[in-house]
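Accompanying notes for the structure given below.
The other protein chains are all here in position, but one chain of the complex has been omitted.
Moving on to chain A:
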Amino acid sequence: MAAAPATAGSSKPASVPLQPLPRPATLVADGTRLDGRGLEEFRTVFLDTRVISRAAGSAYAEFNSTKVMAAVYGPRQGERRFGFSDTGRLNVEACFTSFARREGGRQAQRAAEKELASCLAAALEPSVDLGKLPKSVLDVYVMVLEAGGSEAAVAATAASLALADAGVELFDLVAACSVSDVSGQLLLDPSAAEAAQQRGGLLLAAMPSLGEVTQLQMSGDWAPGAARDALELALGGCAQLRAGMRDTLLAAEAARQQQRRRDGGDGGGGGGGGGAAAMQE
């Protein structure tokens, strides 16, 4: 198509063709991936908590270009239509921003959101002590800001971090990671470009300290031995991720305590002075 210069008189701008995802021929060379990682290495992980002030708990997780925000509201009273229940209910809703994914129309996006929500609910439910929350509902909202691969795993990790930040009683943190089988090699935490060329993929969510698996989803085609190896790789990845999640929570709590101590030391008028005190430092 000849690129016609946009003039003031033209009624419609010329449509821009969709850029397909780049499909490099070789993803792994000499045990190093395209982005410089080793086969069993995570992307650069950044975790943060309490990013949404109105929520009971919230978290942000960024694995390079995969960016997810999670918020937990509640517990609140359950809707009447669900009737009485002596255990609580986890209501998980997930959405992708309209610019999160390259491919797929509205309908495909809605289907993906539904699938992600049910996958997250299964991953998180075993970790929450719902017996302590009769007749109640916990709302977990997850927003995928940018989908750069393994978004379900990153979303589960962020959601669990948000639950912990909300002070919900948990049996353990849920850490989740994906593994892709790309031409016989197992890649931990695949990027979108790697996942697009996988022969088999799996998502594993686990509570590493309890040693329990909360969600497993496999797709594609796995050789008998490779599946086992991949599971073990993913379990190791989850344990590693959990350590990072724990550090994030501890650091955030330590920072808050320090803040409180500083506020107390000022002896000022009390409430509302937190932000100002920080500014004076």
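Please note the rule applied: a residue touches a chain if its C-beta (ideal position, glycine included) is under 8 Å from a C-beta of that chain, and two chains touch if they have at least 3 such contacts; residues count from 1.
As a convention for this text, contacts and distances are computed from a predicted model.
*Asks:* Could you check which of "Ubiquitin-related modifier 1", "Protein inturned", "Ribosomal RNA-processing protein 42" or "Integrator complex subunit 11" matches the UniProt name for the chain that's left out?
*Replies:* Answer from the UniProt record of the missing subunit chain: "Ribosomal RNA-processing protein 42".
*Asks:* Write down which of A:E146, A:E212 or A:D263 is the residue touching the left-out chain.
*Replies:* A:E212
*Asks:* By the contact definition given up top, give the residues of chain A that touch the hidden chain.
*Replies:* 122, 125-127, 200, 202, 206-207, 210-224, 227-228, 231, 235
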